[in-house]
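Not every chain is included here, but those present sit where they belong.
Here the chain labels run A, B, C and D in written order, and each chain numbers its own residues starting at 1.
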């Protein structure tokens, strides 16, 4: 597969960095491909914005930065506004519909899922909304394998929370399988 | 957490963690440091891993004490390191000079951040690349390596220990905030395939009064403490036996020249560069994370028919002057890319001398990686 | 003894009763409760509910780490006026 | 009912461009900040009578940039040394240093003890949160023996400082300790410290719910305040307690208040002598 650029953005504390790490780990370790993950956070604990970026490819990744994401996961209104414009036209935008209202781009493919509410209500922990979003992402793109992601989760989350996270991921997969994609204005569904 | 020194296998790891793992694989068993963004993860990893390996991590009262403890531990026979960022290096410089002058093997990792002064801790800058060479007072030569990937963060840190041990000298690893916090795949080899160099030490019964322990351009054996060698190790100007001489310029001359010569004479063993510039007209010269932009730009430029090449400095010090001179003899133009306003640029220019033209390109925004399009634009201008 | 007061919580300054909550805990009269609604910044503010129980002990003011709370006696004219404005 | 429009009585002391703090929710630093401003207000002083100096760390951000006054936000550990130069240049201004335990007692320990020795007229508030907050929860010289932090994952191997004992041993003429559970006492002591002609040092135990409370299990901001309340014992009462009884208690109050030659005065004496010399 060619180079895929992914950006996950939201508030500090939502685990967007972890989400990026899991994606990269799945790609690089289990799936045996190449991945680079980078991040940027203001004063994270203090509620600033947070952003995590992943490049996945079959070839060695030379340029490590994400500039025009093919895939973006938006988990806050601010993130949507700030990073929306960078997306590649025709890319896939996945939003947490509980947190993001305005979608500024009409030239991207859009998936909207109520991840936060689902996490809070079904899983009992708002904090795993990020993992739900990963499930949706994997279901919709196959950019990493589901097995790779599960292995990555097992490796990277605190032992006591593995089950919860796996549950969230699988719930996300289901949600992703069924969620509709809103195609860009003027494009036919592929 | 696995408990082996060498975590053989495939990983998706942060640059800072890879750096710590490279050190452990090299045999590092002592680290001392003081927290600082963006280097802290190196220390945190070592704090977690060293005690398991029977080693020690100490968080000291400041960076000055950190490098001092590292040097002390090295004389006590341990492979030792510290990791910090610019402000910490600035404070360590006096004692880094001590390590140089007393020929103490140790490794110093600088995860470079945005400055001068406190600046911006979490933003990368290649602001400290001449600092290892000229930051401490006096005249000396040093070794510094600049990794450009997580794999190199591991490999170069390992290599830094090997060079430190081989040449009994402090060795810098110049990482940056971007690489330090970037995760990428990393392959750690089997423990028995990790190349390890250990310092040459005094023979068991040797007495430092009788066997020379310093100022040998071919590296004197080290009279490690605690083994009855009765070593006298001083920061004052001294002779091959460590005898102080603070009166004669002649002694200073020998002191400086021998320390210098120890690195210079072996520069071919130390210097590592890489390049893909055979047919190139214009060569992008870079190092560290910026190298990735340069290389990406070369690929993009070639795709549009530009005769571009790249040259990567793996070793920043000793400066690869001969390699640059050879390159300059072949190319028409060297374009130096750094994430600063031009630091190694002057050394490239000096090495190229009259052989070809040399220009400089900073990123559009200091603290960010160069954009490929900016590089290509500059290249097109140079060609025009 | 309870006093007629106005309790002003600056929504831009308060860091949220979920993360902080010091005013809730240190009010001897349990005047505050936590809001249900999340603000745009993703936090839940304290709400001065049992305002009539307030003795103007100033604990909430003094302990608030973000200088977000002001408690003022209603009888002070400027205060009354401000309260007026605020409820318009 | 609540109204949003009332201006905080101390708001005039806050820099207009920096009304919100960068602190985490429930951080004790804000309690100290308010107490200091209240003390200044109650003394009838203006912020223009002061120069504030801080180092690097969360605590160092108490005056920087919030206090609407001359503020020098220096390098890590050095605020007192900078402050000495300021005081000499502006002997009629009050120099106040506000910084963290890491800043003032780890990297900056030397400047602290030397300023105490010199007995230079300067007020120093040391925020002791037992940790390096800003860099993410590393062990500090104030972290209790055995505690787990990100750089002591198997427990802290080092004894902590009793900072007040240290500063006293160095020769300070005024030394006190309170916690953020004690803002009223803090205001009282701050007023004395500000007016002291000599080196006045106030240690303030302050909750860092994010990097200390959460990780040590002591808990959130409220639980940490509760903990301070339970553990504190006044200096007068502490005098009658055994070392064992005092083992994990926090002795609060004014611990030292003595008179000795102050640097600005002795320097003035030197100048007079020099000018009079042949």
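We take it that a residue touches a chain if its C-beta (ideal position, glycine included) is under 8 Å from a C-beta of that chain, and two chains touch if they have at least 3 such contacts.
This is a predicted model, so every value here is computed, not measured.
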Task: Displayed chains are single representatives; whole-complex counts - done: A x2, B x2, C x2, D x2
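In the analysis below, only the chains that are shown with their structure count from here on.
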- [ ] Determine the centre-to-centre distance between chain B and chain C, using the mean Cα coordinates as centres, and give it in whole Å.
- [x] 56
Task: Between chain A and chain D, centroid-to-centroid distance (C-alpha), Å - done: 44
Open item on the list: As a quick test, compute the distance in whole Å between the mean CA positions of chain A and chain B.
Closed with: 36
Open item on the list: Which positions in chain D are in touch with at least two other chains?
Closed with: 23-24
Open item on the list: Can you list every residue of chain B that touches 2 or more other chains, as numbers and ranges?
Closed with: none
- [ ] Write out the stretch or stretches of chain C touching chain D in their complex.
- [x] 6-13, 15-16, 18-22, 24-26, 43, 47-48, 51, 62-70, 72, 79, 82-83, 85-87
TODO: Mind listing the chain A positions that touch chain B in their complex?
DONE: 21, 24-25, 27-29, 32, 34-41, 61-65, 67, 152
Open item on the list: Touching residues of chain B toward chain A in the complex: what are they?
Closed with: 10-12, 122, 178, 181-185, 289, 292-293, 295-296, 299, 369, 371-372
